[in-house]
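Below you'll find the structure, written out as structure tokens, and then a few comments.
What you see is the complex with one protein chain gone and the rest in place.
Coming up: chain A.
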Amino acid sequence: MAILLKQATALVIDDFQSMRSMLVGFLKAMEVASIDSAAHAKEALGLLATKKYDIVICDYSLGQGQNGQQILEEAKHKNYIGYSTIWVMVTAEKTMDMFMGAAETRPDDYLLKPITEAMLEARLNKLIEKKRSLEPVEKAVKSKDYQRAIALCDELLKKHTTGTQEIQRIKSDLLITTGDFSAAKAYFESILAVRSMPWAKTGLGKVHFLAKDFARAKEIFQEVLEENKMYLEAADWLSKTLDAMGDLEQAQNVLSKAMELSPNAVARQKNLADAAYKNGDLDLAQASYEKAIKIGQYSVYKSSSTYAGLAKVLTAKDDPEEALKVLDRTREEFKGDPEAALQTAVIEGMAYQKMGDPERAGEALAAAEELMRSQPAGVSAATTMDMANALFKLGKKDEACSLLENVVKNNHENAGIIKMVAAAFEDAGMGEEGGELIRKSSQEVVNINNQGVILANEGKFEEGIKLMRQALQNLPNNDLMLTNLCGMMIGLMSKKGKDDSLIFEARELLERVQKINPSNKKYSAYMSILNKLAPPA
């Protein structure tokens, strides 16, 4: 981060030549060290990829192609810009998309036109000051020393400067990240006692959701929307909550309404399509996937699973020929993406099966199996389930069962996924055998874990670690096993002293746990032990 405006490198993005030269002129007058400009998204992203900018001033609407928000999202996603980059969006009017999105894809500031030089300079200086004050917090977060980051936030909050809300947000996110739900809840409540703010109330609802108190979470999200119907993050969470409560129909309705208010949100449109598919509303699912593909064309949220979803719907609607066309397009658009290759192969199998061509269906699924073997940790439960369903239809029971067995072992404590597995067995007319297999597979995981716990109790940490590491090779996504392994590493270190490589490995394990199951209770406890063992620099 440049300490002064005069040392900064800046990029101006605007499609209007006159606006561009005006903004460049302002920066020149401020004696900014280096100034580049771009007329459209492609040019801008090309520059962002090759040069590090301290300041980006970007017009929101850029005619055809990506808009300013989408450039920001892509630049963040591809790590072209870091936390220290100041991104100022210039806009003729306030738009939803800019600050209703996720916090990490929000611009640092936005300026309503017309812009004067004095105003721009004042804002930029304020932003530089703000970035500098948040630098230590960011450092602590990067080295995963969350306790220290929280303490630093408290210090900043005591000083009370501008940007209080941003610091409050960071602090509350950190409390959730460390799994300290009761502290997070108390913190949101203390903010809400002063004033009802939609972000804080949504945060409170999130905490209830993560603590699995769905009924209370639902109430809170509904309240947020009653007070401020444009706060659509609450709608996304409400839908998620309803889904978790098994009320799929309402979950879909909530997303439908949110889409009417903000028709260009790609991720939400896809969630709506998924919900409609789950509800068997195939027409809406098809329309929603199609729209998600269309509006996501220039977005980082463009995803192969949206295309795969559309192909799946078309197959279900007895139009496998059209599904195959969509799959061809998917392969074209996502060349070199292993996840996309797998998804397309699985659905291709389903489509050929529907067309009464078991031979080609078999070939497609064989290719899918090959792809699955080459990326064991990256395959989602949903794709695996699709695959198993397709294999059942082809009469390949053994393969299907072994896939489902794997899903169970990786997720033996996840009731929702286990229910889906049971349903897949039921559909294949194997309800009873399936139930037995689920019980046996879960038991197997429990046994390995118990064995590990016994070894740990006897102080045989090295043996326990070996056992767990081995088991995790086949079950990379089992959060219970991941936390137990981490616990044994901590045990070993408390006996034999700290070991930097073990600490590093343990932190990585915990990060995977956090990803798989954000509400894992042991996560926070282990993380704080690790932080005490090795206070990150």
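By definition in this document, a residue touches a chain if its C-beta (ideal position, glycine included) is under 8 Å from a C-beta of that chain, and two chains touch if they have at least 3 such contacts; residues count from 1.
Following the convention adopted for this analysis, contacts and distances are computed from a predicted model.
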What does the UniProt entry say the missing chain is called, choosing from "Cytochrome c oxidase subunit 2", "TolB-like translocation protein signal peptide", "Sensor histidine kinase" or "Carbohydrate ABC transporter permease"?
"Sensor histidine kinase"
Given the contact definition stated above, which residue among A:Met22, A:Ala316 or A:Leu533 touches the chain not shown here?
A:Met22
Could you tell which one of A:Thr116, A:Gln375, A:Ser402 or A:Asn450 touches the chain left off the display?
A:Thr116
For the chain left out of this view, which of A:Gln7, A:Ser84, A:Asn228 or A:Ser519 touches it?
A:Asn228
Since one chain has been left out of the picture, which residues of chain A touch it in the full complex?
16, 18-19, 22, 25, 92-96, 99-100, 112-116, 118-119, 122-123, 126, 160-162, 164-165, 195-197, 228-230, 261
